[in-house]
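Notes follow the structure.
Note that one protein chain is taken out, while the other chains of the complex remain in position.
We just call them A, B, C, D and E in the order they show up, numbering each chain from 1.
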């Protein structure tokens, strides 16, 4: 079933307008899921070394989230988008700060909040793609 | 409409069994779409500097594809998968070599071939997730 | 003479409020100077290989500019700053897009424009530090 | 006031003689300030996870210091400089070892020592720029 | 004595057949020795911060092992090799999983096992070079 959903997205991305032109909030989302997954693993395991590794990996994945979000905000979204969605600047700044917050916390709720903000960006992103 | 498709995938990934435990062939696919997009841009623009930039970016994106594929092959797929899908080793090796081939070519057909191999991996991946 | 200017800045940065807490737009500025310097070198040398190298290096330095700017926008600047400087979101977005523009151009004027936007950010940054 | 100090440095860097040609010990210094800032934060916070994060970040920032110092030593400084400043080789080796020492210690004095060695390099650097 | 052993290897590598064409399992082996060395240091030192640093460094070195192994498997080894050594796919997958296992353990035996698998790959590699 999923392979059918898979195919059209490939096609949809072909309408690119930059040297690469392929953007997808899924990149930020998948890394944010890793952040949340790592937080859940941390909570479920009290071994000290395991927890250090969880912190190392969470730091890297949260940084990857920030990178993917920055690319969307600076490279994909343009003036007409910011006019239509005036909340977009603040939404991205909030999402980036939420990613930083997951670095400083092992509470999966911070990962969940990050995912919610990315989902809001994702909704707007695909609206602009349909337009 | 897409936000509905989006949500269940987030949930599906929550069943992780490793320090991070979140895997998704979409990471390799999106980078491979960038490779193909860059090849198409290259073909459509004869400016020498533009083409150099396309080659630089294609090299990076194809390397990212290889990294994401290697992670899937070594970290996600395990002995039971290789028993059930004995073609998996060769499929991954072919996909990695196809990614190398996109570095050496500006023909979008090489990018397309890479995407097809990733789609085969994607199909198997989601079958193992459903099992 | 410069060593005297040097010392107080070290002291000024000691008042950090985060795990690292040291921010300085000079990091973005120095990389942007490299971008502009590379563009000038490109213009002054017609050797094909030299120009390819200039494009490779410019791509890397412009990416470093974008990273340093993103860090400032998401990590240093906070809600009270955005209230006091409502233009800050757009200024950062413009600066990031100006950095992308230097990737796509070998005209030192694009590097100069990037430096001007960073200088505006720098002015606001040091105002907030004095406050 | 600072914006005036800012401008001339931009101009000063324009006299570059390499593909990029822009060097500035400030890059090493800012990262070294982060190292020292992280050590101070570590000392002020006994939370185990916070301290692990401080160690992760310190490791990265100290590595960045080493990279920037190596670039100065191998790319900017040349034979005439080493003749005029015969202590330069040892000074750089000491600074690099001081950066390694900050990785192995959470005592801000090690960060301070690193900053002092970078300040010595900075003084020589700007003397050679004036010459 | 070693300089004599050193020289012929340089010559041997000159017969390359790709853009770079130089491969050597020594790259993976040296990083794996670092992994094992770090595990031994960890066992010999009970200081909490030292152990955190050992975990950070081990994570990086094990990742470097994985990268070098992936390059050998996807770029150097080709169809005729896989026909002659049908165990090669599984051997590489085992070695990559052994590298992941060293991330999750501070037992030098896991580093030793990784080195043994790399030694098996090394033996096959040099056999194919002689052929």
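Following the convention adopted for this analysis, a contact is a pair of C-beta atoms (placed from the backbone, for glycine too) under 8 Å apart; a residue touches a chain by one contact, two chains touch by 3 or more.
What you see is a predicted model, and the numbers here were worked out from it, not measured in a lab.
S.K.: For the unseen chain, which displayed partners does it touch in the full complex?
M.R.: B, C, D, E
S.K.: Hey, which of D:45, D:70 or D:105 is the one touching the hidden chain?
M.R.: D:70
S.K.: In the complete complex, which positions of subunit C touch the hidden chain?
M.R.: Missing-chain contacts on subunit C: residues 49-50, 52-53, 56-57.
S.K.: On subunit D, what residues meet the omitted chain?
M.R.: Residues of subunit D in touch with the missing chain: 19, 66-67, 70, 73-75, 82, 89-90, 93, 96-97, 99-100, 104.
S.K.: What is the set of subunit B residues that contact the non-displayed chain in the whole complex?
M.R.: Given the touch definition above, subunit B has residues 51-52, 55-56, 59, 103-104, 106 touching the missing chain.
In the analysis below, only the chains that are shown with their structure count from here on.
S.K.: If you average the CA coordinates per chain, which chain's centre is most distant from that of subunit D?
M.R.: Chain B.
S.K.: Taking the mean of the C-alpha atoms as each chain's centre, how many Å separate subunit A from subunit C?
M.R.: Each chain reduced to its C-alpha mean, subunit A and subunit C end up 24 Å apart.
S.K.: Where in subunit B do residues touch two or more other chains at once?
M.R.: If we look for residues of subunit B contacting two or more partner chains, we find 19, 50, 53, 57.
S.K.: What are all the chain pairs that meet the touch criterion?
M.R.: Once each pair is checked, the touching ones are A-B, A-C, A-D, A-E, B-C, B-E, C-D, D-E.
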